[in-house]
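Scroll down for the structure; my scribbles are underneath it.
One protein chain omitted, others in place.
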Amino acid sequence: MDAAVAFITSFPLVLVVSLLFEGIDRKIHARMQKRIGPPIIQPFYDLIKLFNKERIIPVTASTRVFEIMPMIAAAASILGASILLSNTLSGLGMIGDLILVMYLLAMSSIALMVGGLASGNPYAAIGFSRKMSMMIAYEIPMFIAIISVAFGPPAVLTIDRVIKFQISTRLPLAVSSLSMASAAATLLLCIPAAASVVPFDIPEAKTEIIYGFLIEYGGPYLALAKIAKAVSNFTLTLLVSVVFLYIPSLLGEEALINLGISLSICLAVSLLIMFATITVPRTIFARLKIGQAFKFYWMLPLALSILSIILSVIGL
Amino acid sequence: MTAERDVEREVEVEYTRLRIPFGPIHPALKEPVLLRVSVRGEEVVDVDMALGHVHRGIELLAEGRNLIQTLYLIERICGICSHSHTTCFIQALEEIGGITPSKRALYLRTLIFEMERIHSHLLLLGVIAYEIGFDTLFMFTWHVREKILDLFEKITGNRIHHAMNTIGGVRWDLTPRMVEEIDAYMREVEKSVKYIHNVFMDGTVEKRVCGLGVLSYDDAVKLCVVGPTARGSGVDIDVRRDHPYAAYDELKRDFSVVVERGCDVYARTEVRILEIFESINIIRAILDRLPDGPIRPKENVFRLMRGIPEGEAISLVEAPRGELLYFVKTDGSGGLKRLKVRTPTFSNLIGLKPMLIGCEIADVPVIVASIDPCLSCTNRLIVIDQERGESNVIDVDSLRHRVRRRWMRQ
Amino acid sequence: MKFGKMLRDALRSLFRKPVTVEYLTKPGRMVPVSERFRGRLTYDRDACIGCLLCVRVCPSGVIASTEDMKVAFNISRCILCGQCAEICPKEAIKLSTQFEIITGNKNGLILK
Partner (left out) sequence: MVICMFRLSCKSMMFRVISKGRVKSPWIFHLNTGSCNGCDIEIVAAFAPRYDLERFGCLLVGSPRHADVLLVTGPVTRQMLPRLIRVYEQIPEPKVVVAVGTCASSGSPFLGSEMVEGPVDRIIPVDVYVIGCPPRPEAIVKGVVTAVKSKFR
């Protein structure tokens, strides 16, 4: 497929799919609580409504920053998702786009944080400081895990090359070697924190600090923030499914010819990942405290990620 | 009388900490209270409470109404332990009027009382789960609770305000079918609460509730906290056993008072969980031994109300949250001269201060929830505040001073 | 210490029917209302003898006497305690089991 076409089509695709994913997540969450729950297309209704609500900017806010940051956040995460998706589809890519995607995701959450801080609300300030510590806790293991791909068997940080490598070995990366397995595990463990769900929804804890930095956002800004979050959650799960668990690789070269099939397999896998790393934890755990979460991330995922980089350097 | 204030130090303290208003409108609080929490980083260094957001002046209103009207009015002091309020009030009236309700009426009163305790404790367990972000557990406990509300609806006609008590007896009788239903439900709730108890020992929950919000035995005694808050700190008090009322005198051997020595949030939670089992025992005993007889006097309430002479009485009950005290003074013509309510949460709120200082912001909601602060009864014009470093005993004078200062500021 | 004690139950309920009562979305579904339910008042004007006992016991001033020695109810103020029905010597007031008293206009809730 042509790279430009893939890139452009992936824009709406990313939006629709990630919102659907959010709807599915909410539905399953409700069902696990013995409820019926909202319809799967509920996030669309929410967005339509939010986009058409009044815009209120608090007097304490620095208007520019407050207004612009949600747009940057949404744009960054959509861009990241589209790069990932289109490069998966087209089989073309630029060097190091894996890092680019990760960077865009981080940027999206930082933008939201800064925008929230600009609202001048004390809860937003607490949310900001909590998110800062959380990001230190999970971004470092995540980046190390991604970088270990470059040291590992694929030896690249380009999405299509990683895919081609998996196809050539006819095995998903995570099962091909020990180092990659632990890298994948690191990423999976980091998803709940990156997605800010219970037990790691500390920066946005509703009953503690009333959504933290999102407290003052309403209407269209909240809609953008929600898009940013939904898309980046989707991107993370897709990233793991494409880079580490590319199941279509079992089909061999077929995977590159029947793009539709391999894409839907990837989406199904990322749905499963979302179920396991977002829906289930947020259903069965209580929220941790910032210190406990920090300790957890610096004990397990960080150790795993360092293990993966060591293993990949020595070639396991 | 206030201690000399070290202004410089205060200014410094002001600048190094962030003041966070916690409430009066806050998702963790179903009811309004304003806690001004001062923090340094994530650590709470001071708490300041402002109450009175739901002060409706019920005591004053009651003085202008007749006893029947007051009965339904005070039921609406609170929706969670409405039956405790009416029982306490009615007991005082019956004491003044020299009316003895029949045995069956007393047993039925006690039955609703214990069912209310179960419903209230389940509600609180759900709220605690909700505060720590455990929505599924919250949903689960509230679902278990739904069925007891159904029973209330079946017996008394409303899920929350039972309107059960009337002068000299109760208004609704049990049918044999209801007895069976209650019995069946008790089996079910026993099973569910065992499950809830188990889930409360889940790792993530434990991390959030153990060792937090410590109220030592000495503090508990000094600050006069009551109910599960006191029993969670090892203070062995329970009105049901110490001053038996209604049918508790005859049910003494069917329950024991749960006392935990953990002093933390978990201990208070556990007290409540175990109390549910005790309540189940009491309810079973009541259903077993329910005497026959009329449930209320034959005269209509109007005549009974008129028959109550001038007098005064104090009455005590053990509401789900602790000791509830009523002082009632009648005027002899079916009205009230004075009504004074001392509710459990009012006693317990003072205990919050030692619990909160030194904890993290994240812990504030759970700790506040752990004393079960349903504030609708408690909110009065009162301010509790201690400057840091002052002695920890809250003396009346300084309280008065604060109140006056605040008034002057407004 | 064990983590995730609710996992089994949560997964199991995923495949069970939810406990939700589909009130409003499916016709006829609701939690049964008990016979004793204290819902909206009904008033039998002909049976009423105008003794005004109900006016004197009502805790929230719902009931007012009218010129023709009967009473009128302002349901929007009623707290559904049932005391008026209990005291009425002629059983002119009854509590129905209708629990949805929903209105956009309170004036429509005067019962005569």
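Read from first to last, the chains carry the letters A, B and C; within each, the first residue is number 1.
We adopt the following convention: a residue touches a chain if its C-beta (ideal position, glycine included) is under 8 Å from a C-beta of that chain, and two chains touch if they have at least 3 such contacts.
Source: prediction; values computed, not measured.
Every visible chain touched by the undisplayed chain in the complete complex is listed here: A, B, C. Here the missing chain is touched by one residue of B:I77, B:I182, B:I282 or B:V341, and it is B:I77. For the options C:V21, C:V55, C:A72 or C:A85, the residue in contact with the chain missing from this view is C:V21.
Where subunit C meets the omitted chain, the residues involved are 18-25, 30-31, 59-62, 74-81, 99-104, 106, 109. On the side of subunit A, touch with the chain left out of the figure occurs at residues 30, 33-39, 42, 44-49, 51-56, 71, 206-207, 210-211, 214-220, 222, 224.
Annotation for subunit B: contacts to the undisplayed chain at residues 24-27, 30-32, 52-58, 60-61, 64, 69, 72-73, 76-80, 82, 123, 139, 142-143, 145-146, 149, 158-161, 374, 376.
By definition in this document, only the chains that are shown with their structure count from here on.
Taking each chain's centre as the average of its CA atoms, subunit B and subunit C sit 26 Å apart.
Shared interface positions of subunit A, i.e. residues touching 2 or more other chains, are given as 32-35, 283-285. Taken residue by residue, subunit C touches two or more other chains at 3-6, 10, 19, whereas all remaining positions touch fewer. Contact residues of subunit A toward subunit B in the complex are 32-35, 122-123, 125-126, 198-199, 201-202, 205-210, 282-292. Partner subunit A is touched in their complex by these residues of subunit B: 18-21, 26-28, 42, 129-137, 139-140, 143, 202, 204-205, 207-208, 360-365.
If you check the complex, the residues on subunit A that touch subunit C are 28, 30-37, 280, 283-285.
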